[in-house]
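Pasting a structure below so you can have a look.
Omission of a single protein chain aside, the complex is shown with its protein chains in their original locations.
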Amino acid sequence: MNFISDNAWGAAPEMLEALGSANAGTALSYGDDALTGRLASEFSRIFERPVAVFPVVSGTAANALALASIAPSHGVIFCHADAHIETDECGAPEFFTQGAKLATIPGRNGKLDPDGIEHMMARFVRGSVHHSQPAAISITQASESGTCYRPEEIAAIADVARRNHLKLHMDGARFANAIAWLGCAPAEASWKAGVDVLSFGATKNGALAAEAVIFFDPADAADFEYRRKRSGHLVSKMRFVSAQLICALEEDRWLDWARRSNAGARALAKGLSEIDGIEIAYPVEANAIFARLPDEMIARLRAQGAQFYDWSASSAGRTLVRLITSHATPQAEIARFLEVARG
Amino acid sequence: MNFISDNAWGAAPEMLEALGSANAGTALSYGDDALTGRLASEFSRIFERPVAVFPVVSGTAANALALASIAPSHGVIFCHADAHIETDECGAPEFFTQGAKLATIPGRNGKLDPDGIEHMMARFVRGSVHHSQPAAISITQASESGTCYRPEEIAAIADVARRNHLKLHMDGARFANAIAWLGCAPAEASWKAGVDVLSFGATKNGALAAEAVIFFDPADAADFEYRRKRSGHLVSKMRFVSAQLICALEEDRWLDWARRSNAGARALAKGLSEIDGIEIAYPVEANAIFARLPDEMIARLRAQGAQFYDWSASSAGRTLVRLITSHATPQAEIARFLEVARG
Amino acid sequence: MNFISDNAWGAAPEMLEALGSANAGTALSYGDDALTGRLASEFSRIFERPVAVFPVVSGTAANALALASIAPSHGVIFCHADAHIETDECGAPEFFTQGAKLATIPGRNGKLDPDGIEHMMARFVRGSVHHSQPAAISITQASESGTCYRPEEIAAIADVARRNHLKLHMDGARFANAIAWLGCAPAEASWKAGVDVLSFGATKNGALAAEAVIFFDPADAADFEYRRKRSGHLVSKMRFVSAQLICALEEDRWLDWARRSNAGARALAKGLSEIDGIEIAYPVEANAIFARLPDEMIARLRAQGAQFYDWSASSAGRTLVRLITSHATPQAEIARFLEVARG
Partner (left out) sequence: MNFISDNAWGAAPEMLEALGSANAGTALSYGDDALTGRLASEFSRIFERPVAVFPVVSGTAANALALASIAPSHGVIFCHADAHIETDECGAPEFFTQGAKLATIPGRNGKLDPDGIEHMMARFVRGSVHHSQPAAISITQASESGTCYRPEEIAAIADVARRNHLKLHMDGARFANAIAWLGCAPAEASWKAGVDVLSFGATKNGALAAEAVIFFDPADAADFEYRRKRSGHLVSKMRFVSAQLICALEEDRWLDWARRSNAGARALAKGLSEIDGIEIAYPVEANAIFARLPDEMIARLRAQGAQFYDWSASSAGRTLVRLITSHATPQAEIARFLEVARG
């Protein structure tokens, strides 16, 4: 009963097959191979417009490289207080940008809202040399609380960005889960809503290690390839990273896997919500559930082998926990989890 | 007829099998999995002493992270003028170290010698605040010219390092090829000879994307994990990187593959040396051949599909070219190359 | 009627005389001169223990260099939300540290308290590679709100630092004003209370451009001189910076000037507090007054030539303003300000 992370699950079988196919013959290294050459057209198809695509092997690399492309050393990047870039990347954005400042903003259900951003932005006086200068906004889709920004919510944030001459970055480590839930075209929840650069995640959704940084305006990517090389993220046998991304996009597997993952979370959340003493903390939209469980129930679950993270200290006999489902989570494990929870 | 790079070849079949095996079940992410947990003992076995091991996905990352662990921002890293860290990493060591200086030194057959290092080191006055301070020496094994440092050559350089309080780094992107040629124990050509930290390469030798940074003194690795995370090199499904390293070490496959690779180069070099008009530039020890070929021979080879890099401009009707063999290079391609070369 | 900043006033006449004296003859450059050589003993006398002293020309340089000496790239520096290092240095600490994170904490009267620090620190899990690691606490003495930390308040914060293996930095741009108000020995409000490194300011207190970074444990200063040189802060004719610091310390001028400055603020605050409609926001301890003034009073004052900063937007007909006095502020200007304020 593993609900600890979507990273805890392996790769989809199709991914291993794709690696096998990619392995045939020789290929130019460092991204000059045919598979990498196909990425732009594959992603342009998905996003319904020409895009610049750069594969990397980790979400932290994707985010930090993307942010360094749009925020100078003296820049400010506005993000949610719970954003992965702030809380879980050991300062990678600061390292890649040579010390840009992350200004963190609280927000309901793990999401930023325009007012919160503008309120924080007022602290940094435009043009004052004493202040780091507003440069970018970063939002997470799906959010760290398992919720999704609607296209109109993104557009409202993008409007703040535009009016203040900022770029809008989307950390899409779980972009697939968001699109699967929203049911809209990827374009609707990205560039059409005003996103400038997207970290497109595949690792949590069936791949071994594959993410893509997608620039909707290639001008923002001017120095990207040098930054990527300089930070050790231009892997030599790039065909194996690109093969994973293509595998995910082909036949819309990325959405199938995400739908399966979300369905698991939905089923689990529905079951939990019917159990006395359990409170679901945020709307369950993507593949994460945050719920307050009685401590004795938590103990019982763990005794039966359930794995998941505590997300807070215990309070009044209950603890907030995080449960994550993946494309590979067996329905039987969900059923078993619920059974044990019911006691 | 691909002799362009060992990176141009795919992975050994055993590697794909290893990925398949690693894919079973769930595992903790970010290196807390069982396979990653085995790395220290696997490498300690190979090196006959306890070592600290950190997997990464590129040689540039391995080198830059290793160097940043042993050289401060105001440090000087001494290396050969042709060292990969100087010529082919787009300034990654400078990026990771926040601007340490690479002092490049010429040296015969692609190798540094103690006198050359000491001569260059004299430019940087120890303790003078105006000068960047000598911090590390980096040597490449096998070298960029396809030659190998003998243990006693390494020891002589390590002696310079010790006397000057420097650390000794070895870029072992082709460490396997060097050990296969030297025929000595890995320990003899590393820590026993005075190497402090080794970038151990597997990617060029059968893997998809797997390198290991090996610290012979764990104290040097104190901040390594933070640096790795911060630079985006702690991949979440680390088990797939570790599985490749274990696959290479098990049953000494890494040496088998390297021996096969070296044997190809030896056969090719032998054949070439018997052809009129060809001059082998450096001793062929590992899996690279640098040779001056008549330009019309080069044209003929390329017309027949041979792939390789020019390593200089044409001069007096001949051009220095680089030919690299890999574990997977078919003997038939070597024979065919020689046949075309003979004309 | 200039109450805009203590930086708006020139240097004390003794400072110019000191520069004249320092100008005689030749001297070794880059700090190898006799005046710079005297700094350690002068400051050791003031602080009643051996200290390592490094002169620089700006408070931002002093703070950033001090912090870079005690916080690694992956470190967290805890500071007040209004700390100068966070709000007014354009990200200098992040630049010098290669991207350490400033974690900002609110606190009453511009001061941090132990609970606030521990609460924030809990967000950063010690030893977790995903999190930047707690490294230092920085407090400002006198604070940005014009208040002073009592020695026992410093000691309580230092206790948090010690228990968590952090270093304690003090931004003492107005250390003189704090000591003048506390009436204690400089040692009591610094190292005896647990401060590890102090940015000692002279510029705001009579000098032209002179600050000193003081390490109470020389081990923390191991790389300082390289950092200072590398950042362009080792001025060649250092004797002129050192002469200012010595001038300030000799005959305890720094305390005389600070007492004069504080006395001006006290007189001004007393007068203001007796005027209807004025609210003093924080205890007036050093040389800054934060007060809410009726907007029409503000307009009247400015019409008569009074200079000072608004510190908030107008609310309910009143605006928070900041008034700063200096050693050179004429009593007549204070009297005149009060007269105009009274209307």
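Annotations
Letters A, B and C mark the chains in the order given here, with residues in each chain numbered from 1 onward.
Rule of thumb we're sticking to: contacts are C-beta pairs under 8 Å (C-beta built on N, C-alpha and C of every residue); 3 or more make two chains touch, one makes a residue touch a chain.
None of these values were measured; they are calculated from a predicted model.
Per the touch definition above, the residue from A:H84, A:R174, A:R227 or A:R322 contacting the chain not shown is A:R227. When the missing chain is restored to the complex, the residue among C:K229, C:R253, C:R292 or C:H327 that touches it is C:K229.
Only one residue in the set B:F3, B:F95 or B:W181 touches the chain that does not appear here, and it is B:F95. Residues 2, 4-5, 7-11, 16, 19-20, 22-30, 56-62, 64-65, 89-92, 95-96, 203-204, 208-209, 226, 229-237, 240-241, 307 of chain C touch the missing chain (whole complex, contact as defined above).
Where chain A meets the omitted chain, the residues involved are 30, 72-74, 98-99, 129-130, 133, 223, 225-230, 234. Although one chain is not displayed, chain B still touches it through residues 73-74, 87-91, 94-95, 97-102, 123, 129-132.
Keep this in mind: only the chains that are shown with their structure count from here on.
For chain C, the chain with the farthest CA centroid is B. Chain centroids computed from C-alpha atoms place A closest to the centre of all protein C-alpha atoms shown. Computed centre separation for the pair chain B/chain C is 51 angstrom, with centres defined by C-alpha atoms.
One finds 42 Å separating the Cα centroids of chain A and chain C. Between the CA-based centres of chain A and chain B the separation comes to 34 Å, rounded to the whole angstrom.
Multi-chain contact residues of chain B (touching two or more other chains): 30, 226, 229-230, 234.
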